[in-house]
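Structure first, commentary second.
One protein chain is absent from this view; the other protein chains keep their places.
Right, chain A next:
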Amino acid sequence: MTAGDEEVWVDAAAGPLVRPYTVTAGRTRPTVRLDLLSLVVATGRRPREMAPEHAEALACCRAPTSVAEVAAHLRLPVTITKVLLADLLDCRAMTTQARHTAADPTDRALLEKLLDGLQRA
């Protein structure tokens, strides 16, 4: 693998770019701060008008779901997904739980639980 090959790989991944820009009308900045692990959930309220991608996002968030997972299901870049989710949050078709608090890497009890859980996995 040369550096040149890798450039090709990255560019090859750029296929779906036209679609995201259409969906978000060129917007790339979400109006609500979301991170990859923010959980979003549909409220049941349906916006009067929405793009198919909004409907898809709502459909996969019947239970609290992380932003990263929504992006993966929609097959859209994370940034674009955040814009769509922010639209849905703005019109209260979705809610987000408080932004997740970072786990403390020095929390012994947490680490021991993780180790125990991974032992059985």
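Just a few scattered comments:
Quick note on the criterion: a residue touches a chain if its C-beta (ideal position, glycine included) is under 8 Å from a C-beta of that chain, and two chains touch if they have at least 3 such contacts; residues count from 1.
Basically, contacts and distances are computed from a predicted model.
The listed options are "RsbRD N-terminal domain-containing protein", "Pyridine nucleotide-disulfide oxidoreductase", "ATP-binding protein" or "Cytochrome c oxidase subunit 1", and the UniProt record of the chain not shown names that protein "ATP-binding protein". When the omitted chain is restored, the residue from A:V40, A:A57 or A:I80 that touches it is A:I80.
Interface residues of chain A facing the missing partner chain: 1, 6, 9-11, 13-14, 16-17, 21, 26, 28-29, 35-37, 39, 41, 60, 62-66, 68-69, 71-73, 75-81, 97, 100-103, 105-119, 121.
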